[in-house]
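What you see is the complex with one protein chain gone and the rest in place.
Then we have chain A:
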Amino acid sequence: MSCSNLTMWVPSKPSLSDTSAISSRSFICPFHLPNSSSSTPSRSPTSTQIQCSLRDLRDRIDSVKNTQKITEAMKLVAAAKVRRAQEAVVNARPFSETLVGVLYNINEQLLTEDIDIPLTKVRPVKKVALVVVTGDRGLCGGFNNAIIKKAEARIRELKGLGLDYTVISVGKKGNSYFGRRPYIPVDKFLEGSNLPTAKEAQAIADDVFSLFVSEEVDKVELLYTKFVSLVKSNPVIHTLLPLSPKGEICDINGICVDAAEDEFFRLTTKEGKLTVERDVVRTETSDFSPILQFEQDPVQILDALLPLYLNSQILRSLQESLASELAARMSAMSNATDNAKELKKNLSRVYNRKRQAKITGEILEIVAGADALV
């Protein structure tokens, strides 16, 4: 381990009490005073070496140890929460499966009819609402930044196209970001919670619904982080409204994904390490009684179903977003713990060397003193 690697880590306090000449040569406590490096080339090891006392080093080691404990705990908490998040996804499945099945069938019946439903109406786009889903807390790597950057990029794109836009911000981090930027029009600030529930999805859906139906906006896009694996997640943009009556989810380029294909992730342990399995389940959409009668017009039924569908879409994206956040936090904290361990190791080595040098120096002094007496 070269000295220069340690430069940033050791406290930059010059030692007050000094040790012997020997120790100052054998032990180099190599760091730069932050302000002293202005004139000297910062990385040259000889120019700005400053010693620190043993006690400073010990304090430093203790502080790193504490940090490591905290980051480790955060990592474990995040891991436990990923499990909970995944449970919520599993709980939501019976609903979404049945929903997709019904939607598919009704849609088949409606293929021949001319339908006019407010939620599927495609209007010429003048104003777009962006629903930006961020996390509530930091310390999760680039998670919040990535989604906010994506939102900024989309806003620029819309501006370039000459379209008006408004933002619906979900999550504390997004709220504070947009709150600090008054030039971005924000329609509503909403807060997420530990576990997304249907109520929160409903609050977003209500807002989006009334914006769209009252023709204040002509398109609603949902920006959230898609959970790919524990180490990878993608910020994505989905068109939320107008809904396609076929039960498909379209991205902004018009590429559609069949909603019947339901993916969900599962946290497992493989060889002692956490991994994620992602299952793709195709919902069976064929078993439907052919003699089924519709109590109301199929159009009315679709009208009742689509808000449900909207809701479950939003809920799902909230859940994915939460899972991504937790996964991001897990890996960030895991890295932090590793760094802390490494740092602690290096610091202890320096500390031990220095202590040894001091003892040697003292012995030499005693011996020299004894020699002089003889």
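The rule is short, and it goes like this: a contact is a pair of C-beta atoms (placed from the backbone, for glycine too) under 8 Å apart; a residue touches a chain by one contact, two chains touch by 3 or more; residues count from 1.
As a working rule, contacts and distances are computed from a predicted model.
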item: Choices "ATP synthase epsilon chain, chloroplastic", "DNA replication complex GINS protein SLD5", "Radial spoke head protein 9 homolog" or "Putative mitochondrial distribution and morphology protein" - which one is the UniProt name of the chain not shown; value: "ATP synthase epsilon chain, chloroplastic"
item: Contact residue for the chain not shown (choose from A:191, A:206, A:338 or A:365); value: A:206
item: Of A:54, A:70 or A:88, the residue in touch with the unshown chain; value: A:88
item: On chain A, residues whose C-beta touches the chain left out of the figure; value: 88, 91-92, 94-96, 98-99, 102, 106, 197-199, 201-202, 206, 209-211, 213-214, 216, 289, 291-296, 300-301, 303-305, 307-308, 311-312, 315
